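A single protein chain has been omitted from the complex, and every remaining protein chain is retained in its original position.
Think of it as A, B, C and D in the order they're written, each chain with its own count starting at 1.
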Amino acid sequence: MSANDLKATKKLQASFISPTPQTGPDQDHINSTEHIREHTIADEISERTFQDVSLCYQCGKCSAGCPVRYYMDIAPNKVVRLIQLGFYEDALKSDTPWLCAGCLTCSTRCPKEFDLAKFMDAVREIAIEKGVEIKQKNIIKFHKAFLDQIKSHGRAYEVGLVAEYKMKTMDLFQDVDSAPGMYFKGKLGLLPHNIKDRKGVKSIFKKTSGK
Amino acid sequence: MEELREYAKELLEKKEVAAVIGYTQVSENRTKPIIITDPADASKLVFNEYCLNNLSVYLTKARINAMCRTKDKIMKLAICAKPCDVHSIVALIQENQVHRNDIVIISFNCHGAVKDFGYEFSGENLASKCITCETHKPLYFDKIFGEEKETPKASDAALARIEELESMTHEERFEYFNNEFDKCIKCYACRAVCPLCYCQRCITDKAIPRWIESSSHQRGNFSWNIVRAFHLSARCTGCGECDRACPMDIPLSLINRRMAMEAKKSFSYVSGRSLETPTLVGSFNEKDSDELFM
Amino acid sequence: MTSMEEVIMKYGYYPGCSQTGSAKEYDISLRKVIEKLGASFDEINDWSCCGATSAHVTNHKLSSALAMRNIMLAGQQGLENMVAPCAACYNRLVTSQYEISKHPELREETEELLSAKFQKEINVINILELFLKIGINKIIENRKRELSELKVACYYGCLLVRPAAITKFDDAEQPVSMEKIVESTGAKTVDWNYKVECCGAAHSIARRDIVVDLSKKILEDARSHGANVIAVACPMCHTNLDMRQRAMKRTYPGHEELPVLYLTELIGLALGMNEHELGIDLHYINYKYTDPVPDNTVA
Amino acid sequence: MKIGVFICHCGENISRTVDCPRVARVCESYPGVEYAIDYKYMCSDPGQNMIRDAIREKGLDAIVVGSCSPHMHERTFRNAAVSAGINPFLVEIANLREHCSWVHDDVEAATQKAIELVRMAIEKVKRDKPLSKINVPVTKRVLVIGGGIAGIQAALDTANAGYEVVLVEKEPSIGGHMSQLSETFPTLDCSQCILTPRMVEVYQHPKIKLLTYSEVVKIEGFIGNFKATIKKKARHINEELCSGCGLCITKCPTKKKAYNSFEEDLAFRPAVYIPFPQAVPNIPVIDESVCMYYKNGKCGMCVKVCDRGAIDFDQKDTMLVADIGAIIVATGFKLYNIDKKAADSKYKGYGEYGYGKYRDVIDGLQFERIASASGPTAGEIKRPSDGKVPKKIVFIQCVGSRDDSKGISYCSKICCMYTAKHAMLYKHKVHDGEAYIFYMDIRAGGKMYEEFVRRAIEEDDVKYIRGRVSRIYEENGKYIVKGEDTIAGMPVEIDADLVVLATAMIPQENSAALARTIGIPYDKYGFFNEAHPKLRPVESTTAGVFLAGACQSPRDIPESVAMASAAACKATILLSSDTLEREPVVAKVNEDLCAGCFYCKKVCPFGAIEVKDVKDMNGIVYKEVAYINQGVCQGCGTCTATCLSKSIELAGFNNEEIFAEIAAL
Partner (left out) sequence: MDKEKWEPKIVAFVCNWCTYTGADLAGTSRMKYPANAKMIRVMCSGSIDPVFIIKAFERGADGVLVSGCHPNDCHYNAGNFHARRRWDFFHELLDFIGIEKERLQFSWISASEGKKFADVIAKVTKDIKTLGPFTAYKKMNSEFTAVFPEIQEVVKETIIKEKETV
């Protein structure tokens, strides 16, 4: 996929490959009825979210009700459309999945009962796995910082989280209006809450990041 | 006991009934069925823990019915029935084999019966059906005798056996039942004693086309026993006479009981308990489970 | 068999990370209120973070495992039910459990990650369900004063009632359960439009601009429908609606402050506790409830 | 027995995957098979002649044809056999096309299967018995259920063909939904102006017996011989005496006691009322739930003013029984309600649109009444809450329709057109108003339909926005409609004065119950099922019951009328002969062996099984056995499987035949 190389209309490619004839005594009757299919990103998303992306019929109700729609570069329903059509790179590079707040308004109202929030989760997950460059850097840094806290303490430790996030973003002034106030009001402890079974939690992180 | 005899005598003397079907003592701890038409014979009637036979099977016998048909009218028939036998009578009424008005049900307060002749009545020797019995008083009757007594306690071995079988693999179960059915000699004693096997011609006797292979071979035995159990499922009232009659000790009532459990679990239905409830076979509910169907 | 309507008074408790930090007052007020109402908590031993938004937006297996760890802990503790006062935690826990039961392949993967078998389902309930279970009558019985001065906009946020198929609680679009609870304190509730709109949730730190916009809209809608206080049931909603009012003042000059209280704090006030006990003074917007001046004109 | 086997190639359809000559060759070697041959098109004239010639020349007793599905050409081959002197029921079809060649790729496997299929048919035909058709008499009267436009049309067509009609309508007047409409697409002619002449025609037709305010409660019998029980609800007004002067209505003191359902609850009516001025019959009804007399026994104003003495408070529901030959079901539809109804979880309602709590969020029929000259606003577009003329109006299509999450997946078909019409009517009446339509797709298939929609856009400046609306809420008397224009890729928000929802068409409330009463199948929504979606669209699968209009699926007026005429035509075909020929596939009891348990009677869906007494020499009944009324039996065979002693056999599918098929596997 090198859509940006040339300014030309993108060619749609069906994800079907014509069936290869199989003969021989071992021929499975069931297999013979199925076409052999390339495993696409759309399939991957369907598998991870337990729902077929072709369910979406592009009514736009999700985008209509999305609270963060105004900040997104493309409409949420369009992200689904891009995946349906096979323009994966455009979908994975988009801001939209990262701005999705996961409020489930879309999933609740979808006439096709398509869980768009879950779909967005899968798009983000795949974008990270594929190493796609993400414009919303701060958001991903925040998530990383948050997970690091859990990884090392077992719980989210807010002071550490903010500190780490600031280190990552090099934006030392962004949250000045809340943190000091909270600190003085005695809400933020200076020491993290460590759980006992930190090893167990760490191993979950290790196993899931391995793939 | 005397009251029973007096009552039977009166019925016969007043010509209210053509005959009284009941039990008579043959030796200690052993009774046999008796059909009395002479009021003088009423003194032979007994009722005790050794009255095992389910007499309702006689209600559908042609010869007995013939006794009731006089030239101008149909006479009633009196029958001694344990509360559990009344269930069979209820089933027969529901299946149009007898009419409630054509019979006089003489029943008893029951506290159980022995599992077979030759045993002393005790908790240990209690018949399987009596262990889980919930109807110590008959549900329908015209006359009732006997006083209420406590039923001895016993453990439900049949249920334990069903559970044991269910825990086996399909192959093990298949082998078990195949071996059991293999013993069958096709004497049809089970059919003869079953009150609900009243067909004039049993399915197994139908020759064109041949439904069930009649020779007593493994395969014929297998299909006969499946069909027997199926025809009785949701109908069998659990009198257990088939078990007593089977010379080869095939666990017939065990299968019947298993099917009755299914009727209760899936349809909350117990056969022969109510004249008002429609029979499970022959009725349906739109909301019946659709689980079985793809 | 005990009847289904029997009031349960002992609950498993999953506080969630915020309760140990920025939402301390939620934890404090909840525990105090529960005690006053005669119920008690059994905190999950060594609970860990549910994974929150950060896990499920980046790795679905990690998210499932982190949430399920706590469910299994509750199971090991012999609990039947578990209260998750934070709406986000509640949603993560309920959803993870639902997905595990629906999709055996995910269940297997999760069990492998946790090196443990998922044995029994825990009835995870949110704060509203908790009060409905304990009974509104209990609040009315123990009420020390009526908060009749309050016109409350009940803010559910996104995650308390959604997705309806999984939470199976109240109505996803027009919920009414919080109103019922708030009205039991003697306060009035207002009918408003933004009770299930999103406040921006997890973007609180990374995209404060979005959160400020969204929260401002919510506050203004509540105000325009006559509310003088907003009730929330989620630490994240509280952070966004309360603390971000400072930034709001900068972005929208002339912004008027509107106090935001946890549902538990409202109940606490009605049960006779003061603002300090309940931790209301820890809020960014200072708030003090004043009883109405007795009306002398009525003879 | 000499059997002939004929294997059809169906051009290439069968022979591509099935080696037809080999099938014929193998089959020829089976015992009993006298002759076997394959041919390119067995159903063609030469093919049929081959069968006829073979029967005559080889002296065949029975034939097996390996061809397409018996549902296609069974009749053709049976007729061919009959013309050569063989009983039609000694013809068996092996389905080599739909069930074999078309569904398999492997030639060897398909050929093997084809051989087995033919073998099964051979074994069955060996045991087939010659059968002859059954004749039953026909009652020449049609029952039409539902007095909307479909029912009216069906009744008129049937009556004009010379047959008696009983038309049953549950409301006090015929006319149905069409009488509520303002104008109709795509011509914009006035609905009532074209409908009322038909209503009057029905009323005056000598062949039509009109029963309004009545319901069908029971249907017994079978094709040509139904018996319908109809409940005539008490009107509390004597129809014979009432002159229709309407004095009782104007004098009734309960002026605005009840919602006027004809006006879709946008207006009120007194206890005694006629639904609308042109009602047929023009006889009022007294609504017991509102009338003062039924509350406290007082008032009686209507009795005082009625100079004909037509008021009858003691009138009771009456039951009428009619012999019927054919039934036309035309019960129509109702609209999806966005309100959440606890009782019926099938439809979830729209919380995001306020569950019906906003008075100015209305449905299509309500807008029809608002736009109608005879409606509550006398045709002026005013919104219900404050009577103001809406300057901005939003129409939303597909509310309920195509929305799986709310319980309906189908398209309601008419909403695209009527929404365009609504917007147009609005623009014609409020020239400075803005009209927006949210749509997903425009489905304007029909004569002049697409042109109509374009006219709305091009001439009347209606703005179409592609996208579903996510939310509607009220703010300062305006309704904020949040949507997304998916074409522009932009979120849009409209502050509307009035919102009109094109809610889905769903079946009438009691459609499933009625279907069970009549004995016709219905789908999961409650729409009645047609016998074949393409070739038998106006017949139900129950013989003698026909369908017309929106009770079968969403339909517009021209389609409903066309369906009604088609159903009427089907019914008159049925009634045109004095007796009816029926397939002889019926069950028969062996009375000697029947044990009389009557399980068969309990399971028979048609009540075809009766109790027959068997008497002894003295004339005393000694046995009861089952007896099957061959005219009523439809041949399902449920009794045969239920019979424990196997004393019932189904002709054409008897157990011996089926065993032979199993054995031939």
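In this text, contacts are C-beta pairs under 8 Å (C-beta built on N, C-alpha and C of every residue); 3 or more make two chains touch, one makes a residue touch a chain.
On a predicted model such as this, the values are computed, not experimentally measured, just so you know.
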### Message
Can you say which of B:37, B:70, B:155 or B:266 touches the chain missing from this structure?
### Response
B:266
#### Entry: Chain not shown: contacting residue from B:134, B:147, B:171 or B:249
B:171
### Message
Just to verify: which one of D:37, D:64, D:91 or D:110 makes contact with the chain not shown?
### Response
D:110
### Query
Among B:67, B:227 or B:270, which residue is in touch with the absent chain?
B:227
### Summary
Where subunit B meets the chain that is not shown, the residues are 165-166, 168, 170-178, 203, 211-213, 215, 217-219, 222-223, 226-227, 229-230, 233-234, 255, 258-259, 262-263, 266-267, 280-282, 284-286, 288-290, 292-294
### Touch list for subunit D against the chain that is not drawn
22, 25-26, 29-31, 69-71, 95, 97-100, 102-106, 109-110, 112-113, 115-117, 119-120, 123, 512, 515-516, 519-523, 529, 532-533, 541-542, 585, 603, 605-606, 634-638, 640-642, 650, 653, 655, 658-665
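Note that only the chains that are shown with their structure count from here on.
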### Pair joined by more contacting C-beta pairs (A-C or A-D)
A-C
### Query
Using mean CA coordinates as chain centres, what's the subunit B-subunit C distance in Å?
63
### Query
Of all residues in subunit C, which are in touch with two or more distinct other chains?
172-173
#### Entry: For subunit D, residues that touch 2 or more chains besides their own
352
### Message
Quick check: in the complex, which residue numbers of subunit A touch subunit C?
### Response
48, 50, 67-68, 71, 99-105, 107-108, 115, 120-122, 124-125, 128, 136, 138-144, 146-147, 149-150, 154-159, 162, 165, 174-175, 177-178, 181-182, 185-189, 193, 195-197, 200-201, 203-205, 207-209
### Task
Could you pull out which subunit C residues touch subunit D in their complex?
171-174, 193, 224
### Task
Enumerate the contact residues on subunit D facing subunit A in the complex.
105-106, 352, 398, 402-406, 440, 466-471, 482-486, 489, 491-492
